[in-house]
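A single protein chain has been omitted; all remaining protein chains appear in their positions.
Presenting chain A:
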Amino acid sequence: MASTQTRQTTRTDVDAFLRGIARGFAGALLFSIPMLMTMEMWFLGFYMSRERLLLLLILNMPLLLVLSHRIGFEHTATWTQSARDAIVAYGMGIIASAAILVLLGVVTIDMPPDQWIGMVAVQAVPASIGAMLGRSQLSMSDDDDEDGDNEDEREEKPGTSYATELFMMAVGALFLSLNLAPTEEMILLAYKMTPWHALALAVISILLMHGFVYALAFRGSHSLQQDEPRWHAFIRFTLPGYVVALAVSLYALWTFERLDGMAAIEALLVVIVLAFPAAVGAAAARLIL
């Protein structure tokens, strides 16, 4: 009797885990296909500086770990479990990227290892974030009944703090940045724009961020308390959020060697151009994650 029960529990766990894996792959595909089918991303794989690629791959680990702890597979409780899930997501990102690149004929057998490893590695970062997000975002339907409990748990966890909020914004910003930073359009747009355009874009980005989270009644919207002035949240969340978007944009552009040899003012224009989608990504992350 007891053994049957144990087996059933184990069976359910395995099923849930496999379902999690399938969702992870779905998420990896959903989030990384735009990048897998972008020409610049393939080229980056073999020409980008190996030091910067290594840094990106290493930074992705703590990012996945915290993300996993916050939302990941099977609502992990301990850091050990989070680490396991982060590694699984990273692995799925690598496998999914490699499989798609082979399927599309971008990676071929006669290619030197240095080239295809670089290509897969650079794609694996967004794919692994996708795997992690996919798991949490695609699994809403059957986790609905748990939501009430989760919110109570979240409240007790010290993790859902101000820092987490900023972290989530960084993840959202990074996600859209990784999509757009490698493309030539970011640079071209900056060249076409005058500083006036950039100034307007920066202001619009900040207003959009604020509007996304507070003004529009999306699911997960953050409402303000009646007695609190509007500008409080603007100073505490929206402005730091935009700085996060700027910083993430700068990092993504630097990683993909888009700013090398560029004058500071020109680089600033490119960063502001990329910070526009990054800001929208950051605001969306606050609502979704």
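We adopt the following convention: contacts are C-beta pairs under 8 Å (C-beta built on N, C-alpha and C of every residue); 3 or more make two chains touch, one makes a residue touch a chain; residues count from 1.
By our rule, contacts and distances are computed from a predicted model.
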{"item": "Which of \"DsrE family protein\", \"TIGR02588 family protein\", \"Hydrogenase expression/formation protein HypE\" or \"DsbE family thiol:disulfide interchange protein\" matches, in UniProt, the chain that is not displayed", "value": "\"TIGR02588 family protein\""}
{"item": "Candidate in contact with the missing chain, chosen from A:39, A:104 or A:188", "value": "A:188"}
{"item": "Selected from A:202, A:252 or A:273 as touching the chain missing from the view", "value": "A:202"}
{"item": "For chain A, residues in touch with the removed chain", "value": "151-152, 154-155, 160-162, 165-166, 184, 187-188, 191-192, 194-196, 198-199, 202-203, 206, 222-225, 228, 232-233, 235-237, 239-240, 242-243, 246, 261-263, 265-266, 268, 272"}
